[in-house]
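Every protein chain except one is present and positioned as in the full complex.
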Amino acid sequence: MRKLLFFIPFALFIGLSMFLFSGLFSDPRQHGSALVQRQLPQFQLPDLMQPEKRWTADELKGEPYFLNVWGTWCPTCNAELAFLTQLRQQGVRIVGLYYVQPLDAAFGETFDLKALQQDVQQKLAEQGDPYQFNLLDEHRTLIFDLGVSGAPETFLVDADGVIRAHHVGDINPQNWSALAEAYQQLVRK
Amino acid sequence: MIPEIGQLALTFALALSLLLAVVPLYGSFVANQRALLLAKPLAIGMFVLSAFAMGCLIYAFLHSDFTVINVASNSSTTLPWYFKMTASFGSHEGSMLLWVSMLTLWTALVALFSKSLPLLMQGRILGVLGLICLGFIAFSLFMSNPFARSLPFYPVEGRDLNPLLQDFGMIVHPPLLYLGYVGFAVTFAFAIAALIGGKFDSTWARWARPWTLAAWMFLTMGIMLGSWWAYNELGWGGWWFWDPVENASFMPWLVGTALLHSLAVTEKRGTFKSWTVLLAIAAFSLSLMGAFLVRSGVLVSVHSFATDPSRGLYLLVFLLLVVGGSLFLYALRMNAVRSQARYQLFSREVLLWGNNVFLLTATLVVFLGTMYPLFHKELGLGSISIGEPFFNQMFFYLAIPFSLLLGMGPWVRWKQQTLPPLLKPLTLVALAALTLALGYLTLTQQLAANLALLGMLLGAWVGMSAIGEVWQRMQQLGGISTGFGRLQASHWGMTIAHIGFAVLVIGVAMTKTLSIETDVRMKIGDTAALGGYEFKLLDVYELKGANYGGQAAEIAVTEQGQPIAQLHAEKRFYPIQKTVMTEAAVHARLSRDLFVALGEEIAGPSWSVRVYVKPFVRWIWLGGLLMALGGLIALLDKRYRRSFVAAPLQEPEQTLEPQQSQEPANA
Partner (left out) sequence: MRIVMLLLCFFATLPTLAAEEILPFADPKQQALFRELTHELRCPKCQNQNIADSNAVVAVDMRKKTYELVQQGQDKTQVIEYMKLRYGDFVHYQPPLQLSTIWLWLLPALLVLGMGLYVLRKNNQQQMLVNDDVSSELDAELQAMIDEVAVKASAGDKPV
């Protein structure tokens, strides 16, 4: 009994090392979204290209889709456009949620929709256009409600408007398979 | 050419460390005196070579040799020479070499200053240190070579040192911190050597004590300087953030403090043996774990290095071998050791055990707060964050009983103490503490039932008790004038360190409770009022430094119309790293700091300015410095020197055999 007592520190240390080992292979910056398995929050946002058209959460229902948060200012987002475009060609539905960075009104920066539209069009022409359409979130309201901390982030939403998965960072051929499986499942339903 | 020479020196150091790890330990098992005698020259040679390698790296930085990747990514031609020097340990690779230099320095010091230790013990200690050096030198050389070249392509200009590190703090903080971190390797080696030999008497504790004190002192200074640096440089007015990297240095400190106290019991009373050895292993293990946490990317921190899983894996395997191995050895060897000393419930032994209870629990709290998010996530339970609210809550509850015990500890005798003789002095101390705390807070009209009051009370209790106790001892030794010199240095050290703790507690409690701040938008000529002070923005102008630009603000501070100071706050922009840095302006007094940070420009033109008044914040670092000073003074105690002389120079031949416990189970 007394002998075993002296092995406790050793045993605790071995247990700790196992956690440290598994910690080596997971990214501490990745943390799950609080939104998964919940309804997409309500919103009313203009279409980036036709601002007079306003989208609501209900209008997006009907078939599963990826909601991809992005911006032309974000290099990683631009890097994933090509792969996302491939996915669109395979019939995957992707809706863009355009992340507008805050402007400094103090220095005469004002929101210029025309310039933004041109910028986006140019970028999509260069890299490929994966989006069915883009939501314009000028004040980052939906982005805030979704708990988005940066771009790119992608949500998988099912036909009933429930968020099924969340991905931080770019989608690429290496990490696509997990999302693809979840998506295919939703499509088959 | 110089970097290659440095790399060569490091390679030779690796070879020597390998020899040091093998030869003396082998010698200790086969009783080969020549093998044992080899330990000292090997240790010294290893240090000289590592220090030389560090010198070569500094040379490469001073000469902006951008063919060396490390130099190109962490320095630039525009960097002032002293930051070029410190840039040599600003990156993972460079800091690892600094770590190795410090580790080999300690090893060499042990070799030089342990003449009086039995040869066998010397050989074992240096052998264990050699093993640790081997692991780290190999890591530096093979996993993170600071001398790696990028030839044939190299940049004409470097990527500059991270602006955060371009501060006076960088010059002193890492060397001191590392001296503390790796200093525990020595205590660790003493413990392992004793485990191999199976001999634990109070001489062992007496040998290990000064080394532990030295490491602890450096770690205390390193942590305090780090805190002071963050306060000045991060621009948030904070002095401790409970960041994983800070926690990684705090845990060995807490265990090291517990170890110092437990060693005292083992030295004086020959008890707590297995506990002391466990703490000696734990202090260094936590240092190693800290290195792993900072360099593996397992945790998210503000100041972690660029990470790489293969490095993390190496360090983890090393951790497993060193810590796992030593804990296994501990389990095998230690269960046979029993101590026979007896003590009553009210005795210094038990109070020091109480000290260990709370220090260990504090370590557990920091450990859980740091690691639990990782456990939680790896178990698939989701991400959580643990930060200031949790630690504040837990440390609040730990500090109260700890301080109460600490105020009593030094008065209580070994073995047994009866209450009556202590009643009078302790009542006096309590009354003095009450008067001081209530008096000060009433006079400054800050008396309220809050943390400040509690902190003041506890701090005054600990401080007055330490002063009262040393006063009484001096009286016993024939009055103040004679007693002053007669009292042992270690007693003075303890007293000063305890006063340091009292000062720290007061500083923390007062700053936490009574700090005030305001975020204002200021045009030139505007004033902001805070805590009875008026801050007037006199001017903002363009700034041009050697490797940065930006804006500087001149702010006049007045108190009831009387000018106090003119503060100079800067917002710097470092173009190479594209980083904005806040250089806060601080006006320091013992009773309060005025802290002004210049924010961004807002249309107008006006500027956002953050102003703090932080009462007693200096006391936090002052307390830390007093603790370190206490450690230094205790280190000067002649007892340690005398004991070295008194120690037997040679052990009898038969003890060369590793043996079981020296002590009978029941005396």
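In this document, chain identifiers A and B correspond to the written order of the chains, with residue numbering beginning at 1 in each.
Note that contacts are C-beta pairs under 8 Å (C-beta built on N, C-alpha and C of every residue); 3 or more make two chains touch, one makes a residue touch a chain.
Everything numeric here is computed off the predicted structure, so don't read it as measured data.
Asker: Can you say which of B:G325, B:G382 or B:G549 touches the chain missing from this structure?
Answerer: B:G382
Asker: Just name the one of B:H63, B:K115, B:R521 or B:R589 that touches the chain not displayed here.
Answerer: Considering all chains, including the one not shown, the answer is B:R521.
Asker: Of the residues listed, B:F358, B:W461, B:Y574 or B:F595, which one is in contact with the missing chain?
Answerer: B:F358
Asker: Among B:L537, B:M581 or B:V596, single out the residue that touches the unshown chain.
Answerer: B:L537
Asker: Which parts of subunit B are in contact with the chain that was left out?
Answerer: 234, 236, 238, 241, 243-244, 268, 300-302, 304, 342-345, 350, 353, 356-358, 360-361, 364-365, 368-369, 372, 376, 379, 381-390, 393-394, 398, 413-418, 473, 476-478, 486, 488, 491, 517-529, 536-539, 554, 556, 566, 608-609, 639
Asker: Which subunit A residues touch the hidden chain?
Answerer: Subunit A touches the missing chain through residues 31-35, 101-102, 140, 144-150.
Methods note: only the chains that are shown with their structure count from here on.
Asker: So how far apart, in whole Å, are subunit A and subunit B when each is placed at the average of its C-alpha atoms?
Answerer: So the centroids are 42 Å from each other.
Asker: In their complex, what parts of subunit B are in touch with subunit A?
Answerer: Result: residues 274, 278, 281-282, 285, 292, 296-300, 309, 312-313, 316, 319-320, 323-324, 327-328, 330-331, 334-335, 371, 374-375, 377-378, 382-383, 601-604 of subunit B touch subunit A.
Asker: Which residues of subunit A touch subunit B in the complex?
Answerer: Residues 2-3, 5-7, 9-10, 13-14, 16-17, 19-26, 28-29, 31-32, 105-107 of subunit A touch subunit B in their complex.
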